[in-house]
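Removed from the display is one protein chain of the complex; every other protein chain stays in position.
Chain IDs A, B, C and D follow the sequence of writing; residue 1 opens each chain.
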Amino acid sequence: MNKQHNKAKKFGMVIDLDKCTGCGACMVACMAENNVPFKADETNKLDSITWLRVYKLTNGKSFPNADFCYLPRPCMHCEGSHGHSPCVSVCPATATDYSHETGIVSQIYTRCFGCRYCMAACPYHARYFNWWDPVWPEGMEKYLNPNVSVRMRGIVEKCSFCYHRYQLAMEKAYYEGRREIEEQEYQTACTQACPAGAIVFGDLDNPEHAVHELKKNPNAFRLLERLGTNPKVYYISSREWVRQAGDNYLRQEGKSEKN
Amino acid sequence: MFPFIFEWVWDMSHIVFMGGLWYALSIIGLGMTYCLIKAIADTAGIGIGGHHHDDHH
Amino acid sequence: MSKPVDHKKEVLGDGSGGFAILFFLLGLVASLIVGWVVYPKLLYSQKNQPVDFNHALHIDLVDEGCESCHFFREDGTYSGVPKLAQCIGCHEEVQGETKDEAIFVEQYVKQGREVPWLIYAKQPDCVFFSHVAHVKAGGMDCVTCHGHIGESASLKVYEENRITGYSRDIWGKNISGLKTNTWDRMKMDDCSECHEEKGVNATSVQTGKGACFVCHK
Amino acid sequence: MKVSRRTFLSIGSFIVGGAAGTALSPLPWKLTDDLSIWTQNWPWTPMPERGEVSYVNSVCTLCPGGCGISVRKVNDRAVKIEGMKGHPVNDGGICILGLSGLQLLYGPTRIKTPLKRVGEKGQGKFKKISWDEALKEVAEKLGTLRSEGKSHTVACVSGSACGTVPQLLKRLLTVYGSPNFMSVPTMQDAYAVTLKLMHGVDACPGFDVENADFILSFGSGIIEGWGSTVRMFKANSAWQDKKIKVVQIESRMSNTAAKAAKWIPARPGSEGVLALGIAYMMLRDGLYKKEVCDSAAGFEDFRKTVSENYAPENIAAATGIEKETIESLAKEFAGAASPLAICGRGQGHTPGSQYEFMAVHALNALAGNINKAGGVFTVPDPKYIAWAEPELDETAQKGMSSPRIDGAGSETYPHAKSLLNRLPPAILSAQGECPVQALLISEANPCYTLSDTQTVKKAFAKIPFVVSFSSYMDETAQYADIILPNHAYLERLEDAPAYAAGLSKPVIGLSKPVVTPQFDTKHTGDAVIALAKALGDKVAAAFPWESYAACLEETLGDKWKSLNEKCFAVVEESIEAPLQFFKQECKPVFAEGDEKQYPFVLMPYDSIRLANGFIGNTPFLTKTVPDTVLRKNDIFVEINPKSAGGDSLSLREGSAVMLTTPKGSAKVRVHLSEEIMPGVIAIPRGLGHTAYDKYLAGKGINCNELIGPAEDSGSGFDAVWGIRAKLSSVSI
Partner (left out) sequence: MDSALIPEGVKRCSVGKFLIFLGVVGAVLLWGVFAMLLCWIKGLNQTNMNDYYGFALWIWADLAVIALGGGAFFTGFLRYIIGKDELKNIINYAVLIGFICYSSALLILAIDIGQPLRGWFIFWHANVHSMLTEVAFCLSCYFGVLTIEYLPLILENRQLEKVPFFHHLSHNMHEIMAVFAATGAFLSFFHQGSLGGVSGVLFGRPFGYREGIFIWPWTFFLFTWSAAACGPCFTILITKITEKVTRKKLVKDNVIELLAKISGWMLATYTIAKILDTWYWASVTAPSKGFWVLDFYSNNPFYGPWILVLEIIICGVLPALILITESGRKSKPALLLAVILAAIGVSVNRWVMVLQVMAVPVMPFDSWYMYFPSWQEIATTILPVAYGVILIGLSHRYLPIFPQEKELNPVD
């Protein structure tokens, strides 16, 4: 039997925080693409499903030296060590998984039974629980995307790097007799929508993909690298304080690095 | 939890974990089976597995 | 504490044991009948297709076998059950003399209504099944999963699980869940059986088998 | 006793046997499995239908930015809006509002049929009527007014003056006999007046942001939605790549200020003064383009005025900015190869003070970058609408010769084409019969967007007959007597001139229907044509088209085919723009209110996540609004902690407080922020809707209720940018 493997890839993102305007288009693109529900009151951000959330970071200085920066946070698709991301190994029902083919952390909604252990495990708060039944006002369910399952109440969901787009791109490739896809054939909804072009998506291991070079930028950093989560989302910022805000440092460390 | 289930892998983790589990379950199951069968036998008056006394308290 | 020794003879003497065994057997048989015969009858509802369809007749008329009607779109997606537009070419007017043909033309073609076909092999929403990956990339034939429906002269009754809404073909006709042919069942285990054998994208960290997102969405 | 024991044992045995048999049957196991599968396919959780995917290209008309969109459809459902690749305005990008447009198309705020008012005005109680009834009623009303010689008392408010539908409305008014066609003014209008005064041309401004190498922004929300959102975002990213410096002058650190290389917090309202302060430096140090300016008409007068009044010492108090800063700013600006100064506060949805616009434009003039790469362009009207002049009957001629209600074009306001802000006071101050007997409203929501909305609503309540063409149940539609709902933007064919895109060449877009109309609605173009036909005679004769679609096709003529294919056409047209320095006759606009009584300045701010025009926020947009702006239904105002600690207040994060201005007061919560100048309170624009649906109504307060209009002495536009305010404690 022929082993039907596709070439191993490691999909990841590089987000240029200098370009990110905090407009939130990525959030809405994500919600629209992935059938994310909404409630009449979404101001409690602790139960508001936003696979990709834009955080506002401030430098803590006072007027007029204050500064702020936006940071979009999708699921980091942590590789951990050898695919053992914080959430994958804790799921008791194997509802979340890490694939070496794509480097994507998957979440299967119909398998999840809602224990929320993965949410406790994720330091990025990238995982969201469906506290409520998803309800669309009458008629609005017409815009739902059939390529993404609508999630039911009582389960955990998160960013999938728009995996369905990979599935569809692969279908097209198979139809055309290919087994590989081009960089542009698989792009996440947020990447595609970002009006500032701040998000770049691709195979981190593929030298032909833009992210391969971008991640080597001296201003590139990842969130909470010290925890060993080995995330696949890189950020670029020319501002020292923003890069510092990406991880925790003891006071003396902070001083030494700033000087 | 059974080898025919998709999530089952024949690796050390499963052998140790599920081994321990099935070991414990077997003891519990066998123990209870023994008790039940013996109780039926005792009730029917067929003494199996040694003579018993009613002085356990 | 009273000693139960006194009661022992009494109980044995009045034939309670026999009664107990009789009633045990009664309970056993009754529940077995309920479980194996009554329950499946209650569980599945039976529905007839809106129009009967003769696959065997059509397959002789087309050039490219199943793909003539069940084709792939240019983006690689699978078209599934044909739309009315595909049928109109020939069925603008009534062909032949069957009652179903008359119904089809009068009630659907002439009124421009799509036929609400009941799909035997419909996978649940959580499944991403790529026909093109199996047929084009994997070189599989239709029969492996769908059986010999293409040779049938009429459509079988569609049975729907009242609880889950699934077509009975997913679980399989056999209520015990056992199968003899590859097309007898369409549960996840049936997909994984073949995927494991062929090692399809066996890249999961959790299982070393196919990762979840290969077939789920 | 024995029997009961036997019964007991028999029942027990039966149960045990039954349990054993059940366990050996598929029942419990399959039931368990099926119940879990039931939870995976709950009937109340929607399951989108699969189908064939197709894309329809169109132009987004949710704002005047004119972006190309590509809508993904599955079967006949529109499922996702994406940016159109290769479109000159947005090239594949898309903004947050555009992305969520399907929530408007399929949303609960849609008006589904023609409606007739049954409750009090503004109460929002309507009954369904047929299109025939609705059109007949409107036509009869208009006919009666016309026959009574009151044709000039009919007015029309349109969201824009450009495009075929506004022009059809205007044409209807003209042949009917009313000069009172008004459009909602934006910064484009203030810029148009500026270009008229300083170049003598009728043009829209174009900004060659892609080629500029130094950007001096006087409060323009470059990445807040100013100009054409996506285009500006792309430009901003290009600036970041090329390390092009942006200097943002603004009293609150907006997103633009945070992204800018330099943020200069100037006193609110002093932007024009500061611009002239920079001009002073350029003139003093000879840093201006002499070959362009010296020969320009009025230059000496301008130099004299500036030299006398705008020395840094003189303006330090007004602007709060040190001399050195102004000096270095002037040097950097003048030293750049293609510097660009822009203005228009926030998103530029409101016009600003003429003084400020002219001052900023003067900087561009001094830098010699008018109609040059990287500079400001005078973009002519694409003039594709060339209908035959309509023939006016006697009534129409008489009506057209009567003065406009808003005074636009009169001696007092010679430059403005329309002054919507003057309509409510004109109605309220009139003695006797209301000067507006009937009002048509299309693509505008003045009851929400105009300053001092309470007064606006009072005025609207006085108009005897209001007809709204709105697709959505907005605040103004609630004041209508008849609603003739337009198709939603993704359902209709319409030209979309990208006048606000700010490109250096005029661009026409074509918005195409993506889906068939979902409800019993009618294209406003068709409704207007139908009304005209019902009015008969010369009015009808001016509308010879069978339908709006026919009208549009005829209008676009040879452009029709290519527009239909590409959805856009770039018109290769330019206009000569000789420079002249207009004598500064305008004055800065100050915030209303007494400084002693009202120690703070309240300024509305624009956020890209809050649509604040006639389109209300979509549920997705509202979902992205941070909890430092809105929590439950409470709106948060930003205030510097230094101003929050005042004697009686001592406000903490989230404290509830009463915000009072000369126009009204409202309960708000405070968000302490170091990103705002002490003494300034910033309030978000776009909240506080009372109409629409539960996803929008009742959330926060509308800043326009607290802020009154400030008429600009130069143009007559409402140039308000803020108002004085005070905070007082409140118990919640």
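Rule of thumb we're sticking to: a residue touches a chain if its C-beta (ideal position, glycine included) is under 8 Å from a C-beta of that chain, and two chains touch if they have at least 3 such contacts.
Everything numeric here is computed off the predicted structure, so don't read it as measured data.
For the chain missing from the display, the contacting residue among A:N35, A:S99, A:Q167 or A:T229 is A:T229, taking the whole complex into account. Of the options A:M31, A:I104 or A:I155, the residue whose C-beta touches the omitted chain is A:I155.
Touching the omitted chain from chain B are residues 1, 5-7, 13-14, 17-18, 20-21, 24-25, 27-28, 31-32, 34-36, 38-40, 42-43, 52, 54, 56-57. Residues 32, 35-36, 38-40 of chain D touch the missing chain (whole complex, contact as defined above). What chain A contributes to its contact with the hidden chain is residues 44, 46-48, 55-58, 71, 80, 86, 89-95, 111-117, 119-125, 127-133, 152-156, 223-224, 226-229, 245-251, 253.
Here, only the chains that are shown with their structure count from here on.
Note: centroid distance chain B to chain D, computed from Cα atoms, is 75 Å. With centres defined as mean CA coordinates, chain C is found 36 Å away from chain A. Listed for chain C are residues 11, 75, 77, 124-126, 206-207, each touching two or more other chains.
For chain D, the set of residues touching two or more other chains reads 40, 47, 50. Those residues of chain A whose C-beta lies close enough to touch chain C in the complex are 1-6, 8, 82-84, 88, 94-102, 104, 106, 108-111, 147-150, 160, 163-164, 167-168, 170-177, 179. Across the complex, chain A is touched by residues 72, 74-77, 124-126, 128, 130, 132-133, 136-138, 197-207, 211-214, 216-217 of chain C.
Taken in their complex, chain D has these residues touching chain A: 39-40, 42, 44-51, 74, 77-83, 90, 92-96, 99-100, 102-103, 105-108, 223, 229-230, 233-234, 236-237, 240, 253, 255, 258-259, 263, 265, 518, 608-609, 619-627, 630-633, 640-642, 673-678, 693-695.
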